[in-house]
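Apart from one protein chain that is not included, each protein chain of the complex appears where it belongs.
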Amino acid sequence: MNHNDHDHDHDHDHDHQGDDKVHAYYQILGQALKELLIEKGVVSASEIRTAMERRDTITPANGAKVVARAWVDGDYRARLLHDANSAVAEFGIEMPTTHLVALENTPAVHNVVVCTLCSCYPRDLLGLPPAWYKSKAYRSRVVHSPRAVLHEFGTDLPETVEVRVHDSTADMRYLVIPMRPEGTDGWDEDALRSLITRDTMIGVASI
Amino acid sequence: MRGPHDLGGLDFGPIDPDEHPLTFWEKQIDAIRAVIGAKKIVSTHENRRTIEQLGHDVYDTLNYYERWTAALQRQMIDKGILTQDEIDQRVAEVRQRLLETGEMEVP
Partner (left out) sequence: MMTCSRYRSGDRVRVRDDYPIGHIRTPVYIRGCEGQVVRYLGHFGNPETLAFCLPTEPRELYKVQFRQVDVWPNYEGSLMDTVELDLYDHWLEGDHSQ
């Protein structure tokens, strides 16, 4: 069993030796719970396996398909902004329990998404969130120091651009539509998709 | 007065940009939670509440999926699906097995 030694959302003011024992215990506990729940028929091994495989198939490529279409097709863009769940369903992406809202970056407004209370994230479009998105550093700081946080990601915006932070506190999930870069006229969707990264759809990066 | 999870406006320092790809163990916990949620055994709202109620020390000491594991244990006991005794016994068995196969170093 690999010991999980990357305590990315972990304070650094603890007794680390004692914490190592704690981390090892929880790894074992996770395995114990899995075995017991399978034996009791609460979950099956194949259900867990299927869920893991399904997670692995969802990557930011999903989100990039949606954004690239919005860039080239004004009607699609309008549908995406009006009812994002229906618009992403056109790509076979179903979000039965959460409501998607698309946020369009413009020359005047730059959007950035966080969940200060937990780790709400448009998983069906972007996959599992990166460690930093779930970290205490990002969750605590991006609401009150968004420009400093964006700077850490290499994104510097002029004072004339409104930085708009979206704190996902309820059942809505947010997807940023980054601005289409200059000089991409005539590019097809495949070529455009290659420009669209996960971080641009969270809003910590621009293209 | 804030719960351990309510972090907006605090300052936990610079952001570690490393991707830290998920380990197999973390993916497995994520998947168990997905199945438990899909079967409506424990809702997302309930899961969040359990995690918040772990308290500051536990919340701060455990990392992300360890919190989920702690919450799962609590929920399974609260719902009468598992008992603490059988969990403790299984933890001991798993630890022994891992020691025997050399898959785990003794911390």
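Which chain is which? They are A and B, in the order written, and residues in each are numbered from 1.
Keep in mind that, in the parts below, contacts are C-beta pairs under 8 Å (C-beta built on N, C-alpha and C of every residue); 3 or more make two chains touch, one makes a residue touch a chain.
Nothing here was measured: the structure is a model prediction, and the numbers come from that model.
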Chains shown that the absent chain touches, full complex: A, B
From A:A32, A:V66, A:V88 or A:V165, residue that would touch the chain that is not displayed: A:V165
Interface with the undisplayed chain - residues on chain A: 99, 101, 116-117, 143-148, 159-172
Chain not shown, touching residues in chain B: 1-3, 6, 8-9, 43, 45-46, 48-49, 52
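In the analysis below, only the chains that are shown with their structure count from here on.
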Inter-centroid spacing, chain B versus chain A (mean Cα positions, whole Å): 20
Sites on chain B touched by chain A in the complex: 5-20, 22-32, 34-36, 38-39, 41, 44, 48, 51, 60-66, 69-70, 72-73, 76, 81-82, 86-87, 90-91, 93-95, 98, 103-105, 107
Complex interface listing, chain A residues touching chain B: 1-4, 6-11, 14, 19-37, 40, 42-43, 47-49, 51-52, 55-56, 97, 116-119, 128, 130-132, 134-141, 143-145, 149, 152-153, 167
